[in-house]
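Then we have chain A:
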Amino acid sequence: MTIKLMQGNEAIAQGAIAAGCRFYAGYPITPSTEVAEVMSRELPKVGGKFIQMEDEIASMAAIIGGRVGGLKSMTATSGPGFSLMQENLGYAAMAEIPCVIVNVQRLGPSTGQPTAASQGDVMQARWGTHGDHPIIALSPISVAQSFDLTVKAFNLSEKYRTPVILLTDEIIGHMREPIELPDFNSVEKFEQVVTESPETYKPYSNNGDVPPMAAFGRGYRYHITGLFHDEVGFPTQRLDEVEPWLERVNGKFERNADDILLYETDYQPGARTAVLSYGASARTARHAVKQMRARGEKVNLFTALTIWPFPETAVEALADSVERIIVPEMNLGQLALEVERMAGRRKVVRVNRANGEMVTPDMIIAAAEA
Partner candidate 1 sequence: MVDHILEAHHLTKQEAQIPPEDWFEANETLQKLRKHKKFPTIWCSGCGLGVVMGALIRAIDHLGLDNDQVALVAGIGCTARMPVYMDFNTLHTTHGRALAFATGLKIARPDMKVIAIMGDGDALAIGGNHFIHAARRNIGITALVVNNSIYGMTGGQYSPTTPVGMRATTAPYGNVEPPFPICDLAMAAGASYVARSTAFHALELDKYLSEAIANDGFSLVEAVSYCHTTYGRINKLGTAADMMRALKDTSIPKASYDKLSPEEQQANTKIVRGVLQRKNRPEYTQIYNLLVEQQTQREEIRPRNTGRR
Partner candidate 2 sequence: MTEVEPVATQVQEKPVRKGPRGKVRIHATWCKGCTICVEFCPTNVLAMHPSGRHPIVVAEEKCTACHFCDTHCPDLAIVVRKLN
């Protein structure tokens, strides 16, 4: 066990390597470029491959191609690049290709303020690509957690054959904190195992939530497409083939919620106020709640690590036990919409800042007193 002072973006790269990522394709963009720089240096040391593609569209395409070739793959970007990646991200969801996309959020829209932090891409992470599709997004609140949630992102992407977004931000990405790096060989890595023979293998079998994916070039010569497809991957429009796919793919997360939905709760019995937050704002919330409790107030603290799918049941239960849920975010209210959907608008107090500055503890405390 080694303790190192490490930047959030580097912790993400190290976490990816620990999780078995052996291919990175990306494009430089502030504030995520350090992830690419570390990967370009560290991947070759473990026999992995790095490429800087011509744009983010190509980067997202390349990591899908890499995973189809058999390498766990990742890319990292920020708002503008994340927007460019949406179509191919949707392809990965449709073709069920595991991969990890890191979005180190910066102040948008458009060029915005490249070096300023934000949490303004929350809804884009859910609905950025067209059409109904499942997606997982995780948000770390520290450098150590950036490492852990990257490992979790890879394992969830493999276990559920889905793209997973690591929705971090410029603050967590650029800050340096001590981190205890584990022995990478002891880190749990989910590996898909194909047991069927090539003759009977169905890459998109509908019995069971997640049919294992065979990589190309290993005897399983099958078809992968972005079109609706049948169980062997051929394009289809037949309802008796489309509907089972819709049911399986769009339901595979709900049926495995407890494995996917990660959150931390720090509740005090009898508390009438709660603070629900994620990412950089969760650090502010922690501080504010500590101050409020120091003054004798009872406050529940809910930190969402899985942003999508939204932890509905847990938030619903929290809403039943308090009068108000304060939701601090570095945007004009995005995850708050989900909280309001579960708790009702009257119970939710939004604390928003979308100017590149962090929400401050005082802003949360003031909201609690209002």
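Keep this in mind: a residue touches a chain if its C-beta (ideal position, glycine included) is under 8 Å from a C-beta of that chain, and two chains touch if they have at least 3 such contacts; residues count from 1.
Behind the choice of candidates: all candidates are chains of the complex that A comes from, given by their letters.
Predicted model, so just to flag it, every value in this text is computed and none were measured.
**Student:** Pick the one that touches chain A in this complex: which of 1 or 2 is it?
**Tutor:** 1
**Student:** Considering the complex alone, what residue numbers of chain A touch candidate 1?
**Tutor:** Going through chain A, the ones touching candidate 1 are 2, 4, 6, 10, 14, 17, 23, 25, 38, 41-42, 44-49, 51, 53-55, 57-58, 61-71, 73, 87-88, 91, 181-185, 216-219, 221-227, 232, 234-235.
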